[in-house]
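First the structure, in the form of structure tokens, and then the observations on it.
As you look at this complex, bear in mind that one protein chain is not there, while each of the others sits in place.
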Amino acid sequence: MASDGIDVRYVAKLARLALTDTELEQYGTQLGALLEHVSVLQKLDTDTIAATAQVIEARNVDRDDLVLPGLDHAAVMAGAPDPQHGFFRVPRIIASEG
Amino acid sequence: MTEDMTAAAIARAVNAGERKATDVLDEAYERIAATETDLGAYLQLTHDLARAQAARVDARIAAGEHLPLAGVPLALKDNMCYIGTRTTCGSKMLENWVAPYDATAVRRMLDAGAVPVGKTNMDEFAMGSSCENSALGVTRNPYDRERVPGGSSGGSAATVGAGHVPLSLGSDTGGSIREPAAFCNVVGFKPTYGRISRYGLIAFASSLDQIGPFARTVEDAALAYDVMAGFDRMDATTVDRPVEPTATALRTDLKGLRIGLVREFDPSALGTEIAALYKRSYDELKDLGATLVDVELPTAEYGLATYYLIAPAECSSNLSRFDGVRYGLRVPGATVGEMYENTRAAGFGPEVKRRILIGTYALSSGYYDAYYVKAQKARTRVAEDFARAFASCDLIASPAASSPAFRFNAKSDPYSMYLMDYYTIPMSLAGLPSLSVPCGAVTPDDGGRAMPMGLQLVAPLFGEQLLLGAAHAYERATGHANALAAVTA
Partner (left out) sequence: MTTTAASGVTYEAVIGIECHVELKTKSKMFCGCPNVFGAPANTNVCPVCLAMPGALPVPNRQAIEHLVRAGLAFGAEIPAFSKFDRKNYFYPDMPKDYQISQFDMPLTQGGVVRFMLEDGTKGECRLTRIHLEEDTGKSTHAGSGDGRIAGSTYSLVDFNRAGVPLMECVGEPDIRSAAEAVAYLETLKRTFVALGVSDVKMEEGSLRCDANVSVRPVGQAEYGTKAEIKNMNSFRSVYHAIESEVARQIAVIESGGRVIQETRGWDEQAGTTHSMRSKEKAHDYRYFPDPDLVPMAFAPDDVARIRAELPIGPYERFVKYVDGFGLSVAQATQLVDNGALATYFDAVADGSGQPQAALNFVLGDLSRLANESQIAVADSKVTPAALIELVGLVQAKTINSKIAKELIVKLWAEGGSPKAIVERDGLAQISDPAALAGFLDTVLAANEKSVADFRAGKENAFKFLVGQVMKASRGTANPALVEEALRSRLSSEA
């Protein structure tokens, strides 16, 4: 299991969390320590073991193609940080930054 | 607390027309007012909604209906959507977000006649074991205000432990119901994964989260479970299979039951007083007719590591939606990207950030197999261990937590806090129904008054009927909960 230090700056960017240098430092240490703890898993043999994504074994749980009542527009916009003409307004989008 | 304050007794009286839901509600608010100021179990009390619901219940009873939880005052953990209430998850991110829809579990409790009195404090986004990670308030332990109530469902455990209400709802991902139940001298029950709908429960780790009740008695917990359990077309992970009623199948002895004691969970590692307490608990099980057998969970030691990869991985994705676009907190930025980063930096507390970071890392390119997939495979091993153990026993008994409630700020190192869930995490990974029932008190290492402890009982998947039945027998025979009195103001 890769136990090299975490590139916290990169991970924070992926997670869209602004972190100060102090925080980067601090989280880096804490996450490094946690990775040490979880590295015990290396001892566990899982070569022939299937991965468990869900403990329940259900299949094909789906719904009929029916229209159900949604939220009325007022309720939708009630909590909007920056509503405008019934839309959600957001600051400038830089395509590459998504 | 007195017999007539159990959910069962209240529902019986209200259904019989001997008491009015509105009066029961007023009494509950009086009790809350008496101790809430220094307990801090609630983030909000929903007086108006509660009065309206109580009136509705009285009207339905007057119209001849019979409701399983008629007039029962109920507290809701603040990660459950209840129309018209702020639903904050204990986070600045959602401090002012008002839910426009009901969680399925809440809806079923309302239909059954329960009366929600308020929303309880919790560790932010259910991440924590002491309630200290709440960004919105401090909750104290009903048995010692210097100590934590446990977590993440600390407020829901504390309000029942303090005798405010007979019933509350919490959510358990790795022990967030069972550990605070033990700390607050109440019954805390996590059903089989998929038994109670998660629709409207703000997600922490989707494959582990499960709603469950806190109560003063196992019977009350069973009543709540019977109301909430079952398939929900709004949650594709609920299991579509008949629910065995539990409240009507309670036992008075454990005759013929084999109860497994897990070698890896040997309490003697927890100090002499705690070891003695659990020795007594196990003897009490035997006295009730159970046969005690030794079982092994060789992967128990891997539970924590497995959990602290899977849960953060899922949460890192579940919490992405808190981006300042549609609801909740927004901190401005020159671009959308900056707005995201500023909002999430200000809206999430340190523990939430830690878990988002570790989870993002565990899923990121190059580490996915080494961490996330490895943990998923370890999860399979844990489940297999339990299956093997249950081949030789009907139930498993263990400590619910490794210590009684600790003092505030006692667990500054994150990992030492994670260790609090050592005994509850493996069951969560395997999706097993498990509960904590009061089993006495011990004097904490750091002194002070005796604090409650919990006995964890675990059943195979969908074994709720046997689990609650057995816990009821234990509770009735020992009455440990009543031996300890909560601090009143």
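Here the chain labels run A and B in written order, and each chain numbers its own residues starting at 1.
Criterion: contacts are C-beta pairs under 8 Å (C-beta built on N, C-alpha and C of every residue); 3 or more make two chains touch, one makes a residue touch a chain.
Keep in mind the model is a prediction, meaning the values are calculated, not measured.
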| field | Residue of B:51, B:233 or B:258 touching the missing chain in the full complex | value | B:233
| query | Thinking of the whole complex, not just what is shown, which of B:87, B:217, B:281 or B:478 touches the missing chain? | reply | B:87
| query | Among B:29, B:302 or B:327, which residue is in contact with the omitted chain in the full complex? | reply | B:327
| said: Which parts of subunit A face the unshown chain closely enough to count as touching? | reply: 14, 16, 53-54, 56, 58-71, 73, 76-77, 84-93, 95-96, 98
| Residues belonging to subunit B that touch the chain removed from view | 79-81, 87, 89, 94, 97, 99-101, 103, 198-203, 205-207, 233-237, 313-314, 316-317, 320-321, 323, 325-327, 336-337, 340, 360, 363-365, 368, 372
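Keep in mind that, in the parts below, only the chains that are shown with their structure count from here on.
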| task | Determine the centre-to-centre distance between subunit A and subunit B, using the mean Cα coordinates as centres, and give it in whole Å. | result | 24
| field | List of subunit B residues in touch with subunit A within their complex | value | 96-98, 100-101, 193-194, 207, 233, 236-237, 239-240, 299, 301-302, 304-306, 308-309, 316, 320, 323-330, 332-342, 344-345, 348, 353-354, 356-358, 360-361, 364, 366-367, 370-371, 373-381, 383, 414-415, 429-431, 461
| message | Show me the residue ranges of subunit A that touch subunit B in the complex, using the header's touch definition. | response | 1-2, 6, 8, 10-12, 14-19, 23, 27, 30-31, 33-35, 37-41, 44, 46, 49-56, 58, 61-63, 71, 75-76, 78-82, 88, 90-94, 97-98
